[in-house]
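A single protein chain has been removed from this complex, and every other one stays in its place.
== chain A ==
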Amino acid sequence: MSSQARGRRAFKFILPALLCMLFVHIIPIFWGAYIAFIDLDIYTITRWMQAPFVGLRNFFTVFSPATDVGVRYLRSIWNVVYFGLITIPAGYFIGLLVALLLNRKFFGRTLVRGLILLPYITPDSVAYNVWRFIFQARIGIVNKYLLALGLIEEPIIWLVGDRAIYAVMIASVWKGWPFACLVLLAGLQSIPQELYEAAKIDGASSFGLFRFVTFPMLRPVSATLLLLSAIWNFHAFNQFYILLGADPGKTHVPSTFILQEAFTNFHFGQGAAMSVFLTVVVLLMTVAILRVRRRGEEW
């Protein structure tokens, strides 16, 4: 079979998947890039070709610290970065500790492994609504126990204001660490036992085993895991939207803020400009992750 005929045969099999990708991912991403350069609102949406072309104005507006939108967008970017800087390492370390814990044999291990997966498989909408209940000021258990321990005098309002982001972080780490644990457990189990035996013969302590065998062997899988988490961090939406509502004031992240700007205030052009920036950031990070992976193959 000629290479052209092979290409055509594969094309027939992949065509439906290609069409889905085309209409849901590729066309919208390029179209979104175009919308970012026009002044599109609710009145011009069906006559989008006549919407005035404004060049880079949308970008200047959303990145300008002098406009209200700009201030809020920049703050939302900072929020999601700050959110990731805390939740990713926290999820990773909890995941690693529990993976080390569960990597030995003990009675009931399968059950424990199944149970720790619960947060990961519980629907976001359920998990974060339950956390919203837990964090309620007057009726929630967080305040109940903080008061009982004497750590606070007054019930704290968790889900509004400056503390809101920390409440979201706690709920997200609770939901996210089992995935890290799962990946790291798989990584731990792929480490050949002989390495440990050889290190023991060389007189390594149990800390030495971790430092010179486990840790280096987990490095590639950790690198991909952390990079992927860093990318997926920009997907953060559900936890903020469910815990804090559609308008969390100063605790917006890009996803919630763009949603509000585009679909409540109908600033589609500015919303698209903000989305394009996110797309570019994610694209750059994806290129980085593919590079790391390729290097990993060469090692």
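Some observations on this one:
Operating definition for what follows: a residue touches a chain if its C-beta (ideal position, glycine included) is under 8 Å from a C-beta of that chain, and two chains touch if they have at least 3 such contacts; residues count from 1.
Note that contacts and distances are computed from a predicted model.
Set against the options "Molybdopterin-dependent oxidoreductase", "3-isopropylmalate dehydratase large subunit", "Carbohydrate ABC transporter permease" or "Deoxyribose-phosphate aldolase", the UniProt name belonging to the omitted chain is "Carbohydrate ABC transporter permease".
Among A:172, A:214 or A:275, the one in contact with the hidden chain is A:275. Of the options A:62, A:96 or A:225, the residue whose C-beta touches the omitted chain is A:225. Residues of chain A that touch the chain left out of view are 3, 6-7, 9-11, 13-14, 16-17, 20-21, 23-25, 27-29, 31-32, 35, 45-46, 48, 98, 101, 106, 112, 114-119, 121-127, 129-134, 136-141, 143-144, 147, 155, 174, 178-179, 182-183, 186-187, 221, 224-225, 228, 231, 234-235, 237-238, 241-242, 254-255, 258-259, 262-263, 268, 271-272, 275-276, 278-279, 282-283, 285-286, 290, 293.
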